Structures are given as C-alpha cells and as structure tokens.
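There's a structure below that I have some questions on.
Of the protein chains in this complex, one is absent; all others appear in place.
Think of it as A, B and C in the order they're written, each chain with its own count starting at 1.
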Amino acid sequence: SSGSGGQAGDENKIVVGATMLSMQNEFVVNVHDEMEKKAEELGVELIVNDAQRSALKQVEQVESFIAQKVDVIVLNPCEVEASSPAVQKALAANIPIVNVNSATSTTPTAFVGSDDTEAGRMAMRFIAEKLGGKGNVIMIHGYMGQAAQIQREKGAKEVLKEYPGLKLIAEQTGEWDRAKSMSLMENWIQSHGKGINAVFAHNDEMGMGALKALEDAGLKNKVIVVSIDAIADALQAVKSGRLDATVFQNAHQQGATAIETAVKIVKKEPYEKQVLIPFELVTKQNVAQYIK
Amino acid sequence: MLCIVLSVITPNFLTLTNISVIVKQVSINALLAFGVTFVIITGGIDLSLGSIVAVTGVVAASFAHPDTYPLLVPLAIGLLVGIAFGAFNGFIVTKAKVPSFIVTLGTMTIGRGLALILSKGRPVSNLSDSFNFIGGGSIAGIPLPIILLGVVFIICLLLLKKTTIGRYIYAIGGNEQAAKASGIDVNNIKLFVYTLSGALAALAGIVLASRITTGQPNIGAGFELTAIAAAVIGGTSTSGGVGSITGTLLGALLIGVISNSLDLLNVSSYYQQVIMGAIIIVAVSIDTISRKKGD
Amino acid sequence: MLCIVLSVITPNFLTLTNISVIVKQVSINALLAFGVTFVIITGGIDLSLGSIVAVTGVVAASFAHPDTYPLLVPLAIGLLVGIAFGAFNGFIVTKAKVPSFIVTLGTMTIGRGLALILSKGRPVSNLSDSFNFIGGGSIAGIPLPIILLGVVFIICLLLLKKTTIGRYIYAIGGNEQAAKASGIDVNNIKLFVYTLSGALAALAGIVLASRITTGQPNIGAGFELTAIAAAVIGGTSTSGGVGSITGTLLGALLIGVISNSLDLLNVSSYYQQVIMGAIIIVAVSIDTISRKKGD
C-alpha cells in the first residue's frame, strides 16, 4: 500500500506523522519505540521519518507530511531555531504539531518533554555536594549548538556560579560520542593528572567513555563521574558503583504522552499545552527501580 | 538510463505538490553538486562544500536581523565569504600544488571551526522576513529555491557546454599537460572553478539559512559527499575530463526521489539507508554496463 | 618533512605515557589508513571504512557477551563481516566497473543501515572481559592496540614493498593498461585490495568496540575521511601509483599528535578545528614545495 496518508485507507484512522532527531541516538530510539507502542494501542497510523540530525531534512519532512495531509505531526526537533519553520509551516497548514523532548522557538500546539537546564543543574549539584563545594571539574559537551548541549551547559554553569570553590578546569565537546570522549579524557589525564576531581558529561555515552579512560588510568576511585540519560549501560555502571550518578530522562513517558496528546488534539478532546516530565537523579541508592 | 530509473521509481509520487517538494529539497544538494561537477571535471575534488554552507549561512544570518541592513548586505557578504573560501582552495591547489583532497579537507575543518567561532556555537536566529523569503517564498506559485535552481542550472549548463571556459575545463581534466601546451592558462581556470564551487556553496548556504530561518554553525556536515555522489551518479568521472550539468541534476534528483519515496513509504530509516545504498550501486552498475554495451 | 613537523610540535608532550596514549588513540585511524592506502595506490577510494567499523563492532559485540561464546567467535565473525564488505566492494568495482567512489559510498550507507538494524539502534554492551582486553589490555606494559598496530604495520609494509602483490598494486595505479599488458590479473589484485581494506576496517572495528566496551552502531562516521587524510598527508597520491605505509603511519601520527596537543593545551574545540585544518594544509604545502625543489 502506498503510505501516502490520511485520504487513503480507513476513513476514521488517524494518521500521525513523526520526524525524529536521529534514530542513531539510543534515547531517541527509546522515545520512538514508546510512540509506536502507544500508537498501536490507540489504533492510529504512525509514519516515522528520521531527520538524521539535519534541521533541513526535518523541515522537508514536515513539508512532506503537509503534502500528505496527515492529521497531526509529532516533532522531535533537531534544533531550537532551525526546526522552527517546520512548526510554522504545520500551523500555517492548519495541522496541529506536538513537540516532543525539546523545544523550538516557535510555540507548537503542544509540548511534551523535559527541561534540559534542570538536568544540567541536577548533575552539577550532585557533583558540588559530593565534593563539598570545592574541587576541579571537567565538562564534556554534547554536539555544540544543539539544544540539549546548550541547556545542559547553562544549567551546569548556573550551579558552578553558586559554588565559587568549584573550578571548571577544562571543557570540550565529545560530540555525544563515547570513543571521542574517551580520547579526550585520556588527554586530560595527561595534562591534569590527579588534579581532576569530577567529570560531568552531557550524556551517558560520553560519561561511559570518560569513565573507561579513568579506570584504565587507575584514577576512577578519585574522580566523580556524572552524566545524563540513564541508558542501560550507564544504569549497570551505577549499580556496580563505577558511575557515580546519571540523570534519568523518561523516554517512555515522553513518547507515550506525545502520542496521547496528539490523538487528543485530533479528537478535539481537552489536552495540556505543556507536559513537563521531570528528570530524576539516579544513584546507587535508587538505581534498582530503573533497571528493567 | 538514470531517467528510466527515475521514472520507474517516481510515478506513484507524481502529484504536483510532491514534485515541487522534491525539487525544493533537491535544490540545495543540486547547487552544491553543480559546483563540484566543475571541480571534478578538472580532476579535482571539493570537500569543503558543507562547511562553506555553514559559514556563509552563519555570516549571512548575522547581517540579516530585522531592521538592520538591507537584504543586499547579507547576500553580498555571504557570497563573498563563499568566494573567498573557494578562491583560497584554488589558490593553494594551483600555487602550492597540494592535492585538492587535502586542501579542501583542510578548509572543511577550518570552515567548520570558523562557523562555530563566529556564531559562538549558537544558531544565529531572528532573521528578517525578506531574508527568510529567499528560501521560503514563492513567485507565481513557484518556490523561490526552484526558480533559483533553474537559473543556476541554465547558467552552469551554458558555461560548461558553450563557452571557452567550459571547453578549457574539460581539456584540463582530460590532459593537463596538453591543455598547458595549447596555451591555456591552467592555473586561472582552476582558480575559477574552485571559486565558482565556493560561490555556489555560498548560495546554497544562504538559501538553506533562509529556509530554516537560522544560521546554523553545525549544519552541512556530509553535504559534500552527497553532492559528489550526485555528480558521479550523473556520469562525472572522478578521474576528470568527463561530466555534465544535466547528468548531475539527474543524479541529484535520483537521490532526492529515492529518499523522498522511502520516507513516503514509511520505510524505517535503518532500512532506508540499506535500500538507498543498494539503489545507488545498482543504478550506476546498470548505467555503466549498458553504456559499455553501446560502445 | 612530516617527521620534522612532528618533532617540532611534539617535544612538550614527549612523556612516555603520553606517547603511548597518542599511539593508542592513533591506532584505529592508522589501521583504517593502512587499508585505504592500498586502495588509493591502485587508484581507487574506500569510503565504507567508517561503516564497516560500526557493523563489525556491533556484530562482534553481539557474540561477545560474557559466558556465551569463546573469544575466537566474535573475532572471527567480525573479521568475516569486514572481509565480506570489502570483497563486495571489490567485486562491484571490478565486475560492474562502477567507480569505487560510488560503490563504497553505497556500502557506506548500507553498512550504517545494517549496523543500526542489527543493533536495533542501541549500543550492544555487557561484553566479556576477554573481549574488552583486546582494546583495553596490555602485555608487558604495552597496550594491546599498539602491539597490534605494530604487527599490522610490518605486515602491510612487507606486503606492499616486498611482494609481487605489492608490486602489482603499484603497477595498476601507475598505469592499469600497462599492468594488464604485462599479464597482471588486475581484477584479482583489486579484489584483494578492497578485501584487505575491509578486513583492516573490521580489525579496527573490533579494537574500537573492545576499547569502548560496546558495539556502537553510530560510531565511525567520518573515519574514512580522516583515514584517507592520513594516507594523503603521508604522500599517497589520490591519482594512484604512489604511496607508502610508513608515510601513512606518519600521516596518522601527525593528525593524532596535533589533536592530542591541542587537547592538552586546552584549546577550545572551535579553534582546534581551524588550527588542525591550517596545520594540515601548511604541512602538506611545505612538504610538496620542498619535494619539488629536491627534484
């Protein structure tokens, strides 16, 4: 069957068009899986496109959804600004659009996600408390310019400002990548050696990379490592006491709520314009409840 | 041959709006591919395209905030940046005789860095409506990027097929020694070709920034490979001397149509990649084999 | 020449541990660069390296969970996958006569898709200690990746310089017609070269997966360019017939040292890119100019 959308097939079946930031990102894949599950449960047709991190592609995919006349669009934005035209176009075409996970500068019909600034704050506050407000910190950024990177940095730096005893001795982008961040950490161990007290990585992949480098250098027991996302690998590492903490971002709830909200909008049922799903700090104490 | 592949794949999707969507989507890649076609015909390569797209986008956007400068300023400055990059590539390739692969790999990295430095790593947004019109507006119902693509296509076509410069470009790629011995100023032509490629990348960068209403410092990574792929699928030989603008346009359309179709068919993005790769190999294989038979 | 650049840059960083760190970091890129050096000398290119790294990493990791298969199984299967990819590249290049750029661009996309399909887009983790030892362990204080790099280096060096196969590889790149007229089985040699490149990429993929203790489906994008850059910086000519394994190793080291130094100096990543690009262009320019003077 040609997938070309709403006018074909079952008259009553709602068609949802979704464009995802990148299906190579474990977190996004998790959100996506939950969306599919929910779509099946609610009996709606879900068309998923992968923007492969390109805002341009994302805009194009939304244009394509508009041409296909889908009933509602779910957008997992690549960029705050650059993905905005997608929202504008959908609204202009009178198709409701729901942002999931991160924001665009143009306000969509509804937003489901979490506040990345809060995640940055949470992680850095954990470090500050563990170090007693004094020590040398390293930050490994995500891909520069992406919303998650900008906001996680912002949150972390807010906390750093509160603790003048904490010194940010180095920061660099690990491009969300485990191998890259491992190399970075190896190099920092060369230049800063035992001077490093804590590492904050913008995601778990990079956190795990830094962790491995520290372990290889025999420094792990002296350095606190915290990252964000709570991917399976990271949860295992927290459980076994290798990783000090990760921040749980609830992919499942985000994905499910996004579809629910989208369907509500189409059915003209009442819906919340903004659903903020809180981050949760995961440490050795509470890790058990996050491991499936 | 490619035409056949295109028309076999396409029919289901040939609604008028969808064609316009596809062509619009293809326009950025086609602009880049036109430029790199010239470079490849001379026997070189240009890997800096994606970064030039990012830099020019960022720079143009910085001058395109509402109520600051007239529209001409961001356009002119953006183009100049692209031309400067292209000219730099051409200069090093011709003067220092460094392989174009290395030079443009270098400017690719430099360009990316500059885009990030100039934008401080943050997207440059809040652009004037007139600027955003370039990538988003239409004239007489035809989206502006499509019109632009058409104009550039015709200019490039004429330039390559009908002018002395075009003839010299083929000659250099076919046998540089012979071109030199025929009194052709090889260095100047090469300089021109890289500059043109840079200028077209700048144009693409401006259209792109306007289309997504932001100057994105990290956009465009990998664009160069897709552009080169379009050129090579369209029959341009990476060993130089052979190629055409029409072929490149068809190559770009093929890539665009495949990816659009797969999206429409709701093929999972993982399988999309496998299918896309396979179609490209198969299409070019059939093309090569049938051309050989004709020999 | 490159040696000089290296030693000018390096002295501050010449602690023994740092050298070992650099070489370890360089090892992945060097393995890929060795393979692609063979391909480039025959006049081809291999863009599929990064994807092969990802696929083999994912596949090997899938068979490397603790208490499942003996270590040999993930290693053998991983290598086989890489060999299959390489052989496929070689097969299409020689049989369908499709330009290697297109073939390997196709397999690059296919490989990435397969890696994602096989891993369902999620990293494959929880690997056995013995598997993780390959990339993380040391023998007599020397990290295993460095030992491996040394062994592969010597094999590649001998293969290219001392065997008939190496001789024929140069001949094909230098003048394919002449090679054919001398009775060399050009297709077989090309097949071998792409297969070797695939096998080395598989090796790199296994080492990398072991080093980061996960099979990552999205790793390796852009690795091919860095590998090609190492080869070309090391003097391999993209037009074929010229190149050496030692040169490629130096090229890879240069890239590694620069990026390590810039990290150590805590240069912002934006400026790092600009500096990295500039150094590459300048280094190769000086190299080219001085070599021309020596003529």
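Methods note: a contact is a pair of C-beta atoms (placed from the backbone, for glycine too) under 8 Å apart; a residue touches a chain by one contact, two chains touch by 3 or more.
Convention: contacts and distances are computed from a predicted model.
Novice: Name the absent chain as its UniProt record does, using one of the following: "Sugar ABC transporter ATP-binding protein", "Ion-translocating oxidoreductase complex subunit D", "Na(+)/H(+) antiporter subunit C1" or "Dihydroorotate dehydrogenase B (NAD(+)), electron transfer subunit".
Specialist: Of the names offered in "Sugar ABC transporter ATP-binding protein", "Ion-translocating oxidoreductase complex subunit D", "Na(+)/H(+) antiporter subunit C1" or "Dihydroorotate dehydrogenase B (NAD(+)), electron transfer subunit", the one UniProt assigns to the missing chain is "Sugar ABC transporter ATP-binding protein".
Novice: Among the chains in view, which touch the chain not shown?
Specialist: B, C
Novice: Have a look at C:175, C:246 or C:268 and name the one touching the chain we're not showing.
Specialist: Of the candidates C:175, C:246 or C:268, C:175 is in touch with the missing chain.
Novice: Return the single residue from C:76, C:117 or C:165 that touches the missing chain.
Specialist: In the full complex, the listed residue that touches the missing chain is C:165.
Novice: Could you tell me which of C:220, C:241 or C:256 touches the chain that is not displayed?
Specialist: For the chain that is not drawn, the touching residue is C:241.
Novice: May I ask you to list the residues on subunit C that touch the chain which is not drawn?
Specialist: 162-168, 170-171, 173-175, 177-185, 241-242
Novice: Which subunit B residues touch the hidden chain?
Specialist: Subunit B touches the missing chain through residues 158-159, 162-165, 167-168, 170-171, 174-175, 177-185, 241-242, 294-295.
Everything that follows uses one rule, which is that only the chains that are shown with their structure count from here on.
Novice: Averaging over Cα atoms per chain, report the distance between subunit A and subunit C in Å.
Specialist: From the centre of subunit A to the centre of subunit C is 32 Å.
Novice: On a C-alpha centroid basis, what's the spacing between subunit B and subunit C, in Å?
Specialist: Using C-alpha averages as centres, the distance is 28 Å.
Novice: Two or more other chains touching the same residue: where does that happen in subunit C?
Specialist: 116, 121, 269-270
Novice: Mark out which residues of subunit A touch at least two other chains, giving numbers and ranges.
Specialist: In subunit A, residues 23, 144 touch at least two other chains, as defined above.
Novice: Per the contact definition, I'd like the list of subunit A residues that touch subunit B in the complex.
Specialist: 2-4, 23, 47-50, 52, 54-56, 59-61, 63-64, 67-68, 79-85, 105, 143-146, 150
Novice: Under the stated contact criterion, what part of subunit A meets subunit C in this complex?
Specialist: The touching residues are 23-26, 29, 144, 170, 172-173, 177-179, 182-184, 186-191, 205, 208-209, 212, 216, 231-233, 236.
Novice: Applying the document's contact rule, which stretches of subunit B touch subunit A when the two form their complex?
Specialist: Going by the criterion above, the answer is residues 12-13, 15, 17-18, 21, 24-25, 28, 116, 119, 121-123, 125, 136, 208, 211-214, 216-219, 260, 263-266, 268-270, 272.
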